[in-house]
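For this view, one protein chain was removed and the others were kept in their places.
We call the chains A and B, going by the order they appear; numbering starts again at 1 in every chain.
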Amino acid sequence: MRIVKARQISQLFFFVLFLWFCTVSTVGDAWWQLRGWPVNWFLQLDPLVALGTMLATRALYAGLLWALVTVGLTIFLGRFFCSWVCPFGTIHHLVGFLANRTRTLSEKVARNRYHPDQSVKYVILVFLLGAAAGDLMAHPPKFFLEQFLPWGLLLSACLLAGLVFTVTSMPSKKSAAGWLGLFAGAWILFGWFLSGHDLVGASLQTGLLDPIPLMHRSLNLVVLPFADGATYKLATSQRYTQQAWLIGMVFITAVLLNLRVPRFYCRYLCPLGALFGVLGRHALWRMGSNEAECSQCKKCEAHCEGACGPSREIRINECVLCMNCLDSCGDGFMGYRPSTSAAGEIAVTDLSRRGFVLSLISGVVAVPVTRLEGALGSGWAPGVVRPPGALAEDDFLKRCIKCGQCMRACPTNVIHPAGMQAGWEGLWTPVLDFRVGTSGCQYNCIACGHVCPTAAIRPITLDEKQGKNDFAEAGPVSLGTAFVDRGRCLPWAMDRPCIVCQENCPVSPKAIFTRQEYVTIRNGQFLVKAVRDRTVVLDKALLAPQSVATGDYFCLLTNQGDALRAKILENTQQDLVLGPDRPQPEAFKPGTSAQIQVLLKKPFVSPERCIGCGICEHECPVSGKRAIRVTAENESRSKRHALLLR
Amino acid sequence: MSPGHRQPSRHEALLSWSIMGLLGLIATGVFIRQFDYDPSVINPGVPVQLSSESPEAARAFSAGAGLSDMLPPDMEVMSPVESFGADTLSDKINGKAELYLSAGFLKLDAQRFVKPAAPGSWMELFAYDMGSVRNAFAVYSTQKREGTAPFDLTPFCTRTSNALYFVHGRQYVEIIASVASEELMQAMVFSGRAFVKKTPVKEEHIDELALFPQEDLEAGSIVLLPSDAFGFHGMKNVFTGLYHVNGQELTAFLIRTGAEDEAVKLVAAYQAFLEANGGTLAPMTSPIEGGILVEIMETFELFFPHGPYVAGVHEAETLQAAETLAMTLEHTLARSVR
Partner (left out) sequence: MKTWRASSFTRRDFLLRAAKAGASVTGAGLLGLVLYDGKGPQSVPEKNGGVTLPDFSVAGTGHIMAIVTGENRPLTLRQALKLLGGVERFVRPGDRVLLKVNAAFATPPILSATTHPDVVAEMARLCFQAGASSVIVTDNPINDPASCFALTGIAKAARSTGARVVLPDKQHFEPTTLRGGALINHWPVLYGPFQGVDKLIGMAPVKDHHRSGASMAMKNWYGLLGGRRNLFHQDIHNIIKELAMLARPTLVVLDGTTTMMTNGPTGGSLQDLKQTNTMIVSTDQVVADAFGATLLGMTTAGLPFIGKAEEEGVGKADLKAIRPIRDRVG
């Protein structure tokens, strides 16, 4: 079997596997539902996720250990992931191929020529890693000695990586050491000034451009929901996504750019590819030519996916191991060899020292500048209600890779990607929207935390969520508190009985309770004309028949000392049939006051019981701006937003 | 793209095929992995169209994850765990709910397992949380069925040809198979053992059982009647045991009240009840202190207080048999109770 065919099969395999994982991300135990499918495997294999979370949180969470496999294989074999595994790459490859099919050889070669702007992806990578490394800047250097594990270890690793980077790209070891010293010195200086600063911190934004989370997000939130409305449904009802347009646009744009240049995203934008490029620079086996000189027919470059220039000195960190050059070379010169190419290699990272430093500083600085908005302090956004088990906001932003797995798994479709509600850092992070979706956050569901690959949403047990057994003292997890909008609520503002919210509150005892009040309705003041048995005849025929006979209306008859309030069972334009008490005709002679009243049960919220699940908001019949809304006060994840003492 | 006639080298072909093999391994690994999942996450018991259903119904389906631990090796989960509380129990077992509800029922978890190879062979597990060993014993002992044989899974355990019943701690467990087969019985025993192993319980003895004289007692015949025993509302938590004395079948009973004077009061009350229903007081020949003998509807009722206990013989055919058994009862009580 030709290696190119193996590559194609591999691409197809991983693409289908990825698609399958996205498809089964619905809670349930049927074969086509979540069960034990390792739906996060691609995210766990992604070393950018692992590296980003490691820098931001100084820990490598559980399944992310898989990234070591990818890293190890890349160090040995080169950038295999890009053209053998990455599903986003597969799409680019396919679209690029289809776009190029009708072109001539020289046109194809022109489109696959290396362009210096391919270094932009390294800038992006360093920028994102800089933003994620902010915490390492936020402490004075002596801190790292005191807390060597894991702080000091991580920092040493970064410095070592920096050393390796500078040494291999420097002409002399002395200037390398000089640069490293300068770098370390600058860091110590900054550390001294900035340590303890509120605004300096880590922010994980790799998920914006990292292809695996991007692909999950685009499929989960834009592509698959189309399948939800079709005949053979994945979900029981159409799922919606806030921000779908932006996510979709980014995805479609990236795909369509391949019409211009094949694998545009991979070559120019992909930070994961950049990381692989750095890791795979000294791979043991690499693509290369067996001969120093060749006929320069350029057939190899016609289908070169990485634009790495195999016909001359091959740029080894751009080579994505697509093996097309090997397949196309009529003379059999190209091979996957354990030594450097006979025609030479260019093995320097395309990012100059200046570029590296600038990108890094920009990344580090971008975070405090964004945080000047105060979104993590007193300017926090009350509309940002996060899923149960989510960490406090600053820790959350260090872990969320915006992959959308929680949004896809949520059985009631209430988790949505944020727009600007949570600031720039919070773009596409999960927030709860109780209007869109089929209900609120289900009382017995803990799916989102168990599906989150980085524990930005912790995997909590049902006991912890409901505050039972071991967690009885801590109480249930609260997402926020519901607030009754008395200006919109039907019983409060509009004389209409309701209490749907109280009926649907899932906790026991309920967090919504009611207080009763009898209110005379508009134009409800009458005088008695006659009383016959159970029927009271009013002095004016103004009522709509049966309009006050729903069981919520009462007639209040008052006559000096006597008063009787009886339920109205039926009414005509002028008569009311009351029950079960009979009004005594002697007591209520013609001319006594008869008021038609409605019994209103007005809802109140008990904040110590409310868990912010949003079912009340969802069920509220005031369907535009709901008359009871959940905001994030008293969410358990953040002590500072507490409403109550405990 | 590439000329179809290019022949791959041996190395290339070997590499390609090994990669194919690796892909195959990955696919297998993924397939195996999907069997392993946490039911409490996967089965939130969310009825799909939730808007129209009440939250009570949603809560009724809360996951009792533990039952899936009892899955026998060659069987599969057939349906998700169903949970029922006091107000929904009758949805599952209809009229029988009354028996459990009056005995302190708290919660029922039920689940079905099936043999995938033989879809007609399935079994259903019912785990009733009765709140205490006594309550569990009560519902266990009052449901004696034809053809039950004791089984040594727990101190209180019997089985029939297609079912296994036992008490473990405060749980009363029934495992009922769709067909009476040896295979299913083995599976049920497996599940029963898994259940027992999974829920460690403190050794809880039911003291009254030891107070019944062992001689002539029919094995496994002790029953705990939670309420309204013998038609009298004052008789609560009555232990009865079946005796075969001289060819006669006799029922002995034992009740533990709170205190001595309560026992005396209960004796008097029962006597009054019997007399009100046509019984006549008769003289006893045996020297049982405080003992009362009532002849009612051609049977003899002999009962006496002993410390906080009330013990006696119920519906005996002959006076001698009643008195003999009553004496033995008293001796056993006197020995065991200080």
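The rule is simple: a contact is a pair of C-beta atoms (placed from the backbone, for glycine too) under 8 Å apart; a residue touches a chain by one contact, two chains touch by 3 or more.
If you're wondering where the values come from, they're calculated on a predicted model, not measured in any experiment.
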Could you tell me which of A:L12, A:A30 or A:A59 touches the chain that is not displayed?
A:A59
Out of A:Q33, A:Q147, A:T340 or A:S606, point to the residue that touches the absent chain in the complete complex.
A:T340
Specify the residue from the set A:E313, A:D539 or A:D552 that touches the hidden chain.
A:E313
Which is it among A:A30, A:L145 or A:L284 that touches the chain not included here?
A:L284
Using the touch definition up top, pick the residue from A:I460, A:L490, A:V548 or A:I596 that touches the left-out chain.
A:I460
Footprint of the hidden chain on subunit A, which residues?
50, 54, 58-62, 65, 67-68, 71-72, 75-76, 149-150, 153-154, 157, 160, 171, 196, 198, 282-284, 292, 313, 337-348, 391, 395, 455, 458-460, 464, 471, 474, 640, 642, 644-646
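Keep this in mind: only the chains that are shown with their structure count from here on.
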What whole-Å value do you get for the distance between subunit A and subunit B if each is reduced to the mean of its CA atoms?
48
The subunit B residues in contact with subunit A across the complex are 1-3, 6, 8, 12-13, 15-17, 19-20, 23, 26-27, 30, 33-46, 48-51, 54-55, 58-59, 61-63, 77, 80
Write out the stretch or stretches of subunit A touching subunit B in their complex.
1-6, 9-10, 13, 17, 27-29, 33-38, 41, 97, 236, 303, 324, 327-328, 330, 411-412, 438-439, 442-447, 450, 461-462, 503-506, 615, 618-619
